[in-house]
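One protein chain omitted, others in place.
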Amino acid sequence: MNAEPMNVTGEPMTGKGEVLLAVENVSLRFGGVKAISDVSFDIRKGEVRAIIGPNGAGKTSMLNCINGFYHPQEGRITYKGARRDKMKPHRAAAAGIARTFQNVALFKGMSTLDNIMTGRTLKMKRGFFWQALRHGPAMQEEIEHRRVVEDIIDFLQIEHIRKLPVGKLPYGLQKRVELGRALAMEPELLLLDEPMAGMNLEEKEDMCRFILDVNNQFGTTIALIEHDMGVVMDLSDRVVVLEYGRKIADGTPDQVKSDQKVIDAYLGVAH
Amino acid sequence: MSDVAARPAPNLLANGWIKAGLILAGLVVVALVGAQLDGSGTFYKVFIDPFQQMVAAPDLLAQTIWEGLVSGVLYALIALGFVLIFKASGVFNFAQGIMVVFAALTLVGLHEKGVPAWLAVILTLGVMFVLAVTIERVVLRPLVNQPDIILFMATFGITYFLIGFGESLFGGNPKQMIADELYLPKGAIDLQIFGGLVSLQKIDIAAAVIASIMIAALALFFQYTRIGRALRAVADSHKAALSVGISLNQIWVIVWFTAGIVALITGIMWGARSDVSFALEIVALKALPVLILGGFTSIPGAIIGGLIIGIGEKLGEFYWGPLIGGGIESWLAYFIALGFLLFRPQGLFGDKIIERI
């Protein structure tokens, strides 16, 4: 059974052994509707973990549970060895979990620069009164973080839209800014919810490159939801497949690809 | 925690800010109440004495509840106008209160100029229709697709304009409603119950009856006519309604006109009880807590919310008001609504809010 979470046989890489986040028997209900039932899987340090499944399979709800936006009724979520299935979203952020959203959730009234700077909020320590003065330590801190943000802007090649309000940018660029905002948090675990939805081929290739670079250069662990199978198979180390809130497969891309249940879920099966 | 998973309400006491705030709130309330009460028997006066009074004099209680019911009906009628417009156009129509005054003023003003009463009613309806068309043309159409707050502010503009317009046409002095000419009943029925007298004004009874008839008529209109169906479609989604060929502009005129009719009836009832003046404008703000209770999109909510607020504030004023100097009617309604909001943010009849991202 390749539904076992522990039977990974993917190419062993350095640092990809430790479990960073473990989801155990998690169930989530909205009123009478079960969004997730009894799902278990883990995410290991340094890997790219894909969550796939047909629409309405509970993928986004799963991410929402992981970063504390929803609280599951049953099951446990363990992150870096500590149980945290009832954690608040801002705690999750402080613990190093960042994410992007299916429908771009940028701060539309702010510039690209300011959007990415909000990602540094948790790292900025100066109090209210220094901020009111905006001189001395507060200004130094701003400049320090501005440097980090400029590095991210360079990395994502969005220098030209630095000062533009993000609401008016094309969709592909908005997705890129959103990635930048998540990166600014210097996360250990980066959750990407359909980072390539609605993009053309070229934009997808760019985004793939950024994701791989983030994974390689910064060693960031990545969990992503994606519908483009080609992308998933190329990028990810391991894939978990959900259908109707249940896990139906878990393993390397090759294992998952040949799993009969997965094929049935995607192509439909005569009952 | 039952099965409500989505966004469990934040535990209010877990937060230091909230705790500090609540302690501060407690202190302020204690200080305010303490400053007003005699040193002795605070607890008795607040928690026991009022109820003893209620039991001892049930006729007074009944009278108070009746008064509350009547003002509740009027709040509900104003709230109803809000709800109609909010449902159909997503506009938070601040001008509903002033539309009530304006309609009543127009009616009385026309009658003063020598127009027979019933003709004046028809003419006033015509004026309200013209108003609806004008608002749609001049305000709503150019502002379509703007954020809610812009439309909200635009209705402020309408309010100011109507105040100035109404005053320059009819003058700012309070006027007498033409209740007799419209065959509205006068006088009171005195009921011998609970060993005392409860006096019901006939006009109040008429108001309640007319309000019920109107609400029933509106419900039937929405449920069974083509326009009603289109209206409900628009309320659900503007874009989807447009795509099946419903004319938004036409719907808006109809809805604002309907709100205008509701305003006229409210104005007649209100005017018959007191007089027609711009003081009503502030009273009309009471419809807002009613909306909070009932939810912005629910007609039954507006009615029940109106009654709760009306009765709650009369009881509060009569039994507890004197303890802290009286006049608490001016804010009690808001606090009832606010307290309620903390437990049901979506209102009495609103849907449960599930946040998604």
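As written, the chain order gives the labels A and B, with residue 1 at the start of each chain.
Criterion: a residue touches a chain if its C-beta (ideal position, glycine included) is under 8 Å from a C-beta of that chain, and two chains touch if they have at least 3 such contacts.
By our rule, contacts and distances are computed from a predicted model.
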Q | Missing subunit (named according to UniProt) among the choices "Amino acid/amide ABC transporter membrane protein 2, HAAT family", "Peptidase M16", "Predicted Zn-dependent protease or its inactivated homolog" or "Putative ABC transport system permease protein" | A | "Amino acid/amide ABC transporter membrane protein 2, HAAT family"
Q) So which of B:Leu131, B:Leu162 or B:Leu280 would be touching the chain we can't see? A) B:Leu162
Q: Please pick, from A:Leu21, A:Ala93 or A:Cys208, the residue that touches the omitted chain in the full complex.
A: A:Ala93
Q: Would you indicate which residue among B:Glu112, B:Asp148 or B:Asp180 is in contact with the undisplayed chain?
A: B:Asp148
Q: Taking the full complex into account, find the residue in B:Leu220, B:Leu242 or B:Ile282 that is in contact with the omitted chain.
A: B:Ile282
(Q) Considering the whole complex, not just the chains shown, which residues of chain B touch the missing one? (A) 9-10, 12, 15, 17-18, 21-22, 24-25, 28, 32, 35-36, 92, 138-139, 142-143, 146-150, 152-154, 156-165, 167-168, 172, 282, 285, 288-289, 291-292, 296, 324-328, 330-331, 334-335, 337-338, 341-342, 345, 355, 357
Q. Which chain A residues touch the hidden chain?
A. 67, 69, 89-90, 92-94, 98-99, 101, 105-110, 114, 117-122, 124, 126, 128, 131-134, 138-139, 142-143, 146-147, 150, 181, 185
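Keep in mind that, in the parts below, only the chains that are shown with their structure count from here on.
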Q. So how far apart, in whole Å, are chain A and chain B when each is placed at the average of its C-alpha atoms?
A. 47
